[in-house]
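The other protein chains are all here in position, but one chain of the complex has been omitted.
Now for chain A:
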Amino acid sequence: MTADRTISRALQRAALPVGVAATIAVLLVVFYYPVGHVLVSAVREGGHLTIEPIRAVLTDPFYAGVAHHLFVDPLGVPAGVVDWIAAGFPSVRLGLFGFTAYQALLSTVASVLLGLPGAYVLARYDFRGRRTIRSLTLVPFVLPSILVAVGFRAMFSRRGLANDLLGAVGLGPVELLGTLQIVVLAHAFYNAPLVTRLVTTAWEGVDRRQVESARSLGASRIRAFLHVVLPALAPAILTGAVLTFVFTFMSFPIVLTLGGLDLATVEVWIYARVQSLALQEAATLATLETVLSLAFIYVYLRYENRQVTTRGGGQSLPRERLVAGWRSLFDPRRLAIAAYVAVVAVVIVGPLVSLLVESVTDPSGSFTTAYYEFLLARQSSGAVGTVRPMPAVINSLVFGAGTLLLAIPMGVVVAVVATRGGRGSRVAEAILTAPLAVSGIVVGIGLLLTFVFGTTVAGHRLVVTGPVAIVFAHAAAAYPFVTRNVAPALGGLDPRLREVARSLGATRLRALLEVELPVIAPALLAGAAFAFAISIGEFDSTVLLAEGVDSYTMPVALERYVGTRSLGPNLGPATAMGTVLLAVTAVSFVVIDRLGGRWEP
């Protein structure tokens, strides 16, 4: 009995270090080794280390824009700035990196502006369907870009719904396709719900007692908001903003499909260089891009650490009824919310609805079920190489579940490391969060060059393909979201809770599982939903790893349906598959949220 307990305690004590080791092992295999393989080629030439490729990029005005002077002629920069001022601030050449950062900044501002009011409404008002809508905020996040492009086209093209609406009030038509505006709008479509989601979770975690005591001490509503609520939201807002910036900095499918080549970002260029097998140049660009993204994440982690506020498992703020009698509809706040809902309807709901409409409309505009019949025909087809919809749905769900199993422990482990504090924990966290900062193309090409083609490790030829590799890759991409949701909550937890548990004899693991996790369940749940979402929507590495016919997912099936030549220039089958994807993921999120609801304190 005592021996058993000693062993069990020893095991529990070892659990966290083992978890850290396992997390690092998975990351080494599916992330650091393949990505390292790509990045190393940027600084190696003929077996020697060299900075020549990086210097070549930095001194090229095409890439670095006006900043290339810094690397070509650093001493001439002050004089150059003086000349520029003297010339009356003419517009400067941004270069590929500069332009990429510029559009990412615009996209971030747009996403935060569009996302924040949503969090306010979801966290502070009660209305029928609130929880469902809250669950569905993750849906845009998982949609494959090809599908979003279709929806956006149906919504914003010359003959789209938006122009029809404009036309009805005597305006337009507005040509948005191929412009920076539509790229920013599409980025907002993807990332505003992310901001909403993160901030809603944080807002719901604000302890009402703190607000109430501030108010009872005489603070006005605004003051209480600024001093109590806002500091609690800041980390979530910042997380949303930084993630959005990094994602849109690395944006490529949206820029490719909705923008023109004149809006190329660094990532678009990397993709093109990979396509023409100029791998070293691609690796050089990827290295610089990764360094920049990691720097953003590091700076943000440092900031986030200082923002964490102490909070226990208190009660959430009470929610107001959104509709309390029809007179309440005319109160200015409700009117503002109505205006906001109208904007959301155009930017976020519009493209999704347009997508559904496209799936039942033929090119001439009349109703058709042909595209769903196409899916059914594919399902019953015996022809080899036919991508059938049902296996795609099942694979997606199975991989998603597998991703949850891996990503939740990994994410929690990293969150514990991150909140433990101490020297280097920020650096450790930044390194462990690196999958966020490395683009899918780089991971994909790295996996291809290493495991897919086979690599020799200690005399053994290793080839990793198929479902396990896919789940590993998904988990590596997904767990940072679990961490990003859990770490602030864990950090904000009253340390006395844990200390009491520990002093009563609980091990660190037991305190984590039985005391801390239940308190931060909503954050954990949000992280789980994100992890699932990432897995469902992941395309770049899935398509490389899904070699056989038995491991394609919904986005891969969708992409295969796009190129069906026998149907002509027709996205119908893809929109039908997209609708299926939309339905499956929407139901999944609602289920995850509802099941998770049981844990809520």
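Observations on the structure shown:
Heads up, the rule we're going with is that a residue touches a chain if its C-beta (ideal position, glycine included) is under 8 Å from a C-beta of that chain, and two chains touch if they have at least 3 such contacts; residues count from 1.
Note that in this section contacts and distances are computed from a predicted model.
Of "Methanol--cobalamin methyltransferase", "ABC-type thiamine transport system, periplasmic component", "Aminotransferase" or "Extracellular solute-binding protein", only "ABC-type thiamine transport system, periplasmic component" is the UniProt protein name of the chain excluded from the display. Shown as candidates are A:T6, A:T132, A:S328 or A:S381; the residue that touches the absent chain is A:S381. Touch with the chain that is not drawn comes from one residue among A:V43, A:L94 or A:L322, which is A:L94. Take chain A: the residues that touch the chain left off the picture are 62, 65, 93-96, 98-99, 149, 153, 157-160, 175, 177-178, 256-258, 260-262, 264, 269, 271-272, 274-278, 363, 377-378, 381, 383-387, 448-449, 453-454, 543-544, 547, 559-560, 562-566, 568-569, 571.
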